[in-house]
Structures are given as C-alpha cells and as structure tokens.
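What follows is a single structure, and I will ask about it in a moment.
One protein chain is absent from this view; the other protein chains keep their places.
Letters A, B and C mark the chains in the order given here, with residues in each chain numbered from 1 onward.
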Amino acid sequence: MIIILKSGATDEQIDHVIERVESMGLRAHLSRGTHRTIIGVIGDESQFKPDSFQVLPGVADVIRVLPAYKLASLDAHPEPSVVTMGKVKIGGGHLGMIAGPCAVESAERMDAIAGSVRAAGANILRGGAFKPRTSPYAFQGMGEDGLKILRDTGDKHGMPIVTEVMDPRCVELVERYTDMIQIGARNMQNFVLLTEVGRTNKPVLLKRGMSATIVDLLMSAEYILSQGNPNVVLCERGVKGFDTSTRNLYDVAAVPACKGLSHLPIIVDPSHATGRPDLIPPCALAGVAAGADGVHIEVHNCPEEAMSDGPQALLPNQYTELAAQIRALSAIVGKSISNSPGSK
Amino acid sequence: MIIILKSGATDEQIDHVIERVESMGLRAHLSRGTHRTIIGVIGDESQFKPDSFQVLPGVADVIRVLPAYKLASLDAHPEPSVVTMGKVKIGGGHLGMIAGPCAVESAERMDAIAGSVRAAGANILRGGAFKPRTSPYAFQGMGEDGLKILRDTGDKHGMPIVTEVMDPRCVELVERYTDMIQIGARNMQNFVLLTEVGRTNKPVLLKRGMSATIVDLLMSAEYILSQGNPNVVLCERGVKGFDTSTRNLYDVAAVPACKGLSHLPIIVDPSHATGRPDLIPPCALAGVAAGADGVHIEVHNCPEEAMSDGPQALLPNQYTELAAQIRALSAIVGKSISNSPGSK
Amino acid sequence: MIIILKSGATDEQIDHVIERVESMGLRAHLSRGTHRTIIGVIGDESQFKPDSFQVLPGVADVIRVLPAYKLASLDAHPEPSVVTMGKVKIGGGHLGMIAGPCAVESAERMDAIAGSVRAAGANILRGGAFKPRTSPYAFQGMGEDGLKILRDTGDKHGMPIVTEVMDPRCVELVERYTDMIQIGARNMQNFVLLTEVGRTNKPVLLKRGMSATIVDLLMSAEYILSQGNPNVVLCERGVKGFDTSTRNLYDVAAVPACKGLSHLPIIVDPSHATGRPDLIPPCALAGVAAGADGVHIEVHNCPEEAMSDGPQALLPNQYTELAAQIRALSAIVGKSISNSPGSK
Partner (left out) sequence: MIIILKSGATDEQIDHVIERVESMGLRAHLSRGTHRTIIGVIGDESQFKPDSFQVLPGVADVIRVLPAYKLASLDAHPEPSVVTMGKVKIGGGHLGMIAGPCAVESAERMDAIAGSVRAAGANILRGGAFKPRTSPYAFQGMGEDGLKILRDTGDKHGMPIVTEVMDPRCVELVERYTDMIQIGARNMQNFVLLTEVGRTNKPVLLKRGMSATIVDLLMSAEYILSQGNPNVVLCERGVKGFDTSTRNLYDVAAVPACKGLSHLPIIVDPSHATGRPDLIPPCALAGVAAGADGVHIEVHNCPEEAMSDGPQALLPNQYTELAAQIRALSAIVGKSISNSPGSK
C-alpha cells in the first residue's frame, strides 16, 4: 500500500499517518520527494484499510498494491483451475459448449432444442426456470416445474445442466436439481445470494454485471470462494455501452485480462452481449480466439413464440453451423471439447 | 407500437406480421413509404410483446410508443406523489433531509451524530445495519443490534429512520424496526427483493443502479408499486462513468428527466455519487437547484474510525453549513422542509 | 513518480530500473515490502517519461504523483483566474451569461434574438458561423458573412461575442471579428487547432470533449496556455452516457472537481448537455449552484425554422425566466454578473 501526501502536508500530519500505520503492526517507509512525500506501507496488507487512511489530514491518495481478492488470484493458485461436471470440463484447455433456450417453456420444446444442440456438439444444457425480468408483468419462469423438465431433459440427452437462481431461499431447491448454478449479471453484487451459493457444493457460473470492472467480478467470485466453494466459472456477457446498435458492449479483452489476474475459467456469452442473432456467431468465434474457456449461446427452435428474449436466440441450424466453426477454431487455439459428439 | 419493415420485405412477410398483430386482438395500420413500409399497431399495448415481432422475417425494428411501466407513470397519477413518515413529507414541494453515518457502529456514536444532524436541520436519520460490501472480508454491519440502535436513536431525536435491506428473508425484520426501507443501487434489479418490499406497508427508498437508465429505474419502481405499495422514493446516486476523478458520474439531469415521466419523488445522494467530501456540498446544492425532493448525505464524526465509507462522509460542522445553504436555496426553488428545527 | 515492481521482480531487474532513473538525473528511493517492492522517484518529474519505465522488465505499474499539466494547475496559479472581455468578466466571482442561437442565420434574426437575451440579462452573445455537423449534407454555417453579422449585432447591443473556429486556416479570420474564440467538443483534442488559438490574444472557450476526463480537458487547456495565451475558460457540456433519454450525460460534479485542480474559470452548457428544452433550466441552475462561473444557453425565436439544433434551444421568454432565476441563485452562491441590465 502506498500513501501519497499532499504537497503542503505538515510534519505533524506525516507523523500522525506513520503512527496509524505502526499502530496496526505495519511498518512505514518514508520517502521525501522534491514535490511530494510518499509512505510505503510494509507488512500484511490484509490488515490495512485504505479508507481509514484516505481521510487523514494531509493525505492526497492511497494506492493499493496488492489486489483485495486473494483466493481468486493467481498468487493463490498459479495454475488454471478446471471445473468438472461429470464428463465435462471447463478450463485448463477444455472448452465448455453451453446451449439451450433462455427459459424452460415446456418438456416438448426443451427436448427438441436439447436434441438439436446436443447433436451439434453442445456439452452442457441451459434453461431458465426463474427469470429476472425488467417488467413485473413479463413471464417470470416455470419455477420448480421448469427445474424438473430441465433435469429430465439433461439426463435424457447426456448433458449436465445449468440454471439460474435469483432468490437465496431457492438455492437449496435449485441445487437439488442442477449441476451448475448460474448467478445472473443483475445479481453479481447480490452478496447475500453469492454467500448462499458459496455454501453449496455445485459449480457456479458467475456472470459479470453490466457496470462491473474485472476487479469487481473477481471480488464477487471471492465471496463464493471464501465460503468454501472453489468451483467458479466467470462469464463475460457485455457491459453497458453508449452505442445502442448492440444491446451491450461485448468486452472480449476481459477474457485475457482475467487470465492475467485469476486462475478461474472464463467463458463468453455473445447472446446477451449483443442481443442480435447476426452478431452472435462472429462474437462467439472472437471469444474463443481471445482464449475463452467456453461459449454460452441461447438457442430456440421458434423465436417468435419464445416466452423471453427470442430476438437474441440462434435457430438450431445456425447453432450447428457455429459449433462446427468453434470446433475448427478450438484446434488452432489449443482447446479441446470434452464429451461432445463432434469431438473425439 | 410501430413495426418497421426491412427495405426488401416481401408481401408475404408483411401479411404474416399483420396476421400476428390481429391474432392478438389488435389492429394493424399499414403505411407504405417510398423506401420502407411501417405498421402502426392500434389497441391495448399491454397485450403486445415487442420481442415476438422483432424476430419475424422482414421486420427491421419494433418501437415501443407507450412506456412499459404504468403505475409509475404520469398517466396513472398526473400529480406529484407525496410520501409521508410521521411529520415528515417528501415530494410535492417537501424536501427530505436524510443524514447519518454509512453504518450503525455503536449507540454512542449514533447518538452523537444524530444529535448534530438533527440540530443542523435533518429530518430523517439514516444508518446501515446490513452493509453490501464488495469484499467478503469487510465489515458487514451490526445486523439486528444495529436496527435497535437506529430505532432508539431516531425516537430519541424525533426523526423517522431509513435503513437498507439486502436479503428477502430479512424484510420482515427490517420492516419491524424502520420507517423507510432502502434498496441499494446494487439491488435495484434484485426483483425478488423488490417484490418483498412491495408487500410491506413501509415507504421504500429505491436507489438507481450504476448502469440503470431512468426507464430501468422506473421499471424497478413498478415492481414495488405493482405489489400494492404506493410509497416509493427514487434516488439518483451516480452512474458508472469513465472518469475516475469522481467515484461515480452524478447524473443531476435525471432529476428533471424523472419528473417528466413519473409522479414519484426523487432525491439525490451526492455522497455516493462523488465519493469526495469536497464535492458533496456543491453537488447537493446542484441537486436541489435541479428540483430534487430531498438530499441524502452521509455524516460521520470521526471518518478515520468509520467502519465503512469514511472518505465520503461530511463532518458534522460541514453538514451544518451545507444544511443552511440548502435551506436558503429551497426558498428560491419553492420547496419547504417539514419537521426541521431550522424551518418554520 | 512511483514505480511498483512485480512480485517476482529479480534484483537484476530492480537494479536496471534504478540505473535508468539515475541516468535521468533523478534519485531512486527503494522500499522493499513483504509482497512487493516499490521505487519512489525523487527530482524534477518533468524529466520523467512514465512510458519508458512501464515497459521495463519486472515493472508492474508506474504511478504519476504530479499532474502532467503545469500552467493550468493550482500550483502555478493558486488564485482563480478572471477572464475579461471589455466590461464583462468570467471567473473569480463573476458569472458569464452567454446566450444566442446555435448558428447565425440572418442579420434580422440575430438582432431579434440578441435584443431579447440582452434585455433578459445576458452579457455575452454567441452564434456559429462555422458549424461542425455530423452530416456533410447539413447546413455548414454562413462563414465570414456570419461573422460580420455577429460582430455588428454584438456591437449594437453592447455585448462581446463568442463564435467557434474549426479550421486552423480560419483562426486569423475569426480572431479579427470575435472577442472570444470557441473550441467545440469535437475539437478538444485537435492539437493543431489548440496550438493556433494559443497564439492569438483572444480568450478561448474550450469545451470538454464527449469522452474526455477532467485531466484530458486540463491537458488541452495546457496546449493553449503553453503557447502564451493565458485566457482560457473551460466548459462542461455533457459527456457520453448510456442513457439515451438525454443527449449527453451532464457532469455537473466536473465544476467543483476542476476548481480543485485548476485556477481556470469553468462554465456550463446545459443546452448541449441535455438536448431538451425542459431540462435546460433545471440543469442551468444546478450548474450555478455547483459553482460554475457562467452559463451558456442556446436561444432561438423560432426553433422550427432553426438551421441547426432547434430542439435544444430555449425560446426568448423561457430564457428571460431562467435568467431571473439564475440572478436570484447567484446571490446565494456569492456570484455577481458584470455588465448585465438585470444586475446592479
């Protein structure tokens, strides 16, 4: 931690800062410059609260040198983590191919979509039973009935399943049915919910919030990890941007940027990032080229009847074509796809 | 609702769109332009799902003419709403003066701060008992003990109290103690929580999310209103910006913009918006000048010992000076302050 | 300047960094922490190029302690600067009231508008003769004919004039006619143009770019100041935001933030910031409440016939009402308005 003093800081103010540092069992290393004085703080930074120094008289700025997340950092775990669900792996060279409709709508539709994405090469099935909708008047999901349908469909087609949880009171219920629990972008800083899923033993798919920095995302992952659940997969799904020609701004550089800070796998979700079917395939390929550990795609066999988010779904044949391109690309970037019909 | 067709849309595609419109009991009004054809949809728009038309072949764009929120709109309630807590009113010409520490830390500290802000003219006391912290290792609040302290302190100083709830399982508990329930910015789209507070009979202070548009904010208010709770106060507290010189980007224009769309009161929170004590007073005054129905300010008597967010708190004497300026300004903009020692 | 080393930096790498620092005539102050080593650089920072250290092996980050702007900083000039044009002052307690149409369209219209804004209390007249338009097919301004009309109108009504220059080849021409030269937001980092206006002896109104930080704005001011022209007035006019309900995001906190860094006056332009007549008055008042040294407002007597930006203009009677409110508010915030009919 580095404390930068104001140009006019008095000796008395500097002494007070040093006293505070030492009262926390840390050492202060004073460095007087021509224009400014800085204090390097030496010792266990986890004891150190930047805020309590920021407010001291004479202090201009406090700069954190070590990240505030620990378990999520490369220091804690220098090798890439691999998250495993049955025969499927994500991370460490393994590409997760997650596909399915936005919402579970009926057993028949789920079965039809699952059959086609499975044949195309998907290895994880998605579908929402609890839907976060901006309007209270919109379809909110099928609830437990949806969970049952998703479970049965996944089992029939030999795919682990992932579904979203929004309510801490439903974590136990969702955990009972699913192989992987999704935290949606709007709940990325719902710390109560993060704590609850951190207490389960199911892998968590943590989507980046629309205004979250990469560090914010890793801090939210830390909430889950700190509860004892080591299986977190990050997901870039677009941040808020100023250009309304796409739904969100797809931050593909977040993929390598995360890998420079954390061992956790990170996948991309071009469906939510762009909200436009014509942009999903090029952006999915871009994500894999940038090093993503998986691709999350919404697929629907009749978008005009979809209960939610129809406009951002690919048709099954569009997904089949994209999956073949992803397979070709994955070879170039050194990735393999486990338990996929199209892979060996 | 207006449906704009692609330049090459075929008659067959146009007919299909019209059929879909009519199958929903609505009427389609076709308008063939030189380059493009548009279809005006006439009838009860609440029946209309734009997504299901966006995906139809030949459709370029679907434009919503009426807002998706109803109860929050000026159409539903053309006069400004007034939210009342005992002797204190917010909205309709009444300015709420909310002040207090970020977190409840102890009965002594709470009493000291409450005494000074009350004397300065504050009419509502704030304090957090459950704190949303980006780090799982940071102070998370005193919980029910904090609620008790806040309740007692408010009663002693004759001020209604407001405190945040984060967990739907705690809504009943918080409701029991507080006069007003706060939903924090990170939970603005926690629809489960919005639904729960919508079922209470306590006023709700709904903070704008960091990447929420004004329409998003009103949609979240609609969640609460649609559950039967009419007492919602909106709060502008800064959105995500690209300039790190302030903590967030204080969107003061959101105040008059909201008033052009909704009857709900809207207050400002310059403490969270700017994160810097030197910017809080000018931004508080700016909010009142722009028409805000209240000002939310964090005050602490010893920021260097604050358990959270010390750097964004004003000292009691700074608040006293600011409150006097707000009172002078409120006269010019036609606002009065109910149950404030400084007002008549 | 502070150089933070990577956790695994070798002694050899650290020595190389120190050698580079010393080869520039500066001193390096080494501070070895538990996890990281930092080097404080002592001496004349203007000699120091952060980029050339950022790339050295073992370096994690280089942090600038002193700002890169000098002449614009409070260190160089601790008192607020006052910019004077005839009887009108901006800064140091003097409020500039700039008003007029977006573009000069004809002598008659200019005269009519000038007459009404002068009567309302404006003390500087604006009007564009060279217009930056996003479309090459839109009206580009009247050129020198427009300059002549503006000059004559200003003289007739006793107001200094301000007009925009876009082309370095036209700076001499514009300088000949105008009292103050405007640099538009899109040209804030047109360094060629900044250099040219820095060589004139006319005050410059420098508008903040749509994606410029406050430091970027001050760096652009530094370009002008470094050429010998000390008379720069900054202008906040909205930055790019994600909410399309306003044209731009009005960053009112930039006003006090700038005053904490620089002695230069800063005014606000709510017309461009919001693009909506209903938001202009509340946002103008917000700017003055936040400490702005002036208010720039577009006024047109027949917006439906305006050659550009009609929708963001106030009508003359709306401006009259706003100017009266600004006068009332200016008394509270300790500002006076020089050479204004409404002021004493």
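By definition in this document, a residue touches a chain if its C-beta (ideal position, glycine included) is under 8 Å from a C-beta of that chain, and two chains touch if they have at least 3 such contacts.
Just so it is clear, the model here is predicted, and its values are computed rather than measured.
Touch with the chain that is not drawn comes from one residue among A:I113, A:I183, A:L279 or A:I337, which is A:L279. Across A:T84, A:T213 or A:S336, the residue that sits in touch with the chain not pictured is A:T213. Across A:G93, A:G115, A:G143 or A:G291, the single residue that touches the chain missing here is A:G291. In the full complex, chain C touches the hidden chain at residues 20, 46, 51-56, 68-69, 132-137, 166-169, 186-187, 189-192, 195, 209-211, 216, 219-220, 222-223, 226-227, 239-240, 303-306, 308-311.
Considering the complete assembly, chain A touches the hidden chain via residues 211, 213-215, 239, 241-246, 249-257, 260, 270, 273-274, 276, 278-279, 282-283, 285-291, 325, 328-329, 332-333. In the full complex, the hidden chain is touched by chain B at residues 2, 4, 7, 29, 31-36, 38, 40-45, 63, 65-66, 75, 240-242, 244.
The working rule: only the chains that are shown with their structure count from here on.
A centroid comparison over C-alpha atoms places A as the chain most distant from chain C.
Rounded to whole angstrom units, the spacing between the C-alpha centres of chain A and chain C is 39. Inter-chain spacing, taken between the CA centroids of chain B and chain C, is 31 Å. If each chain is reduced to the centroid of its CA atoms, chain A and chain B end up 27 Å from each other.
Of all residues in chain A, those touching 2 or more other chains are 240, listed in ascending order.
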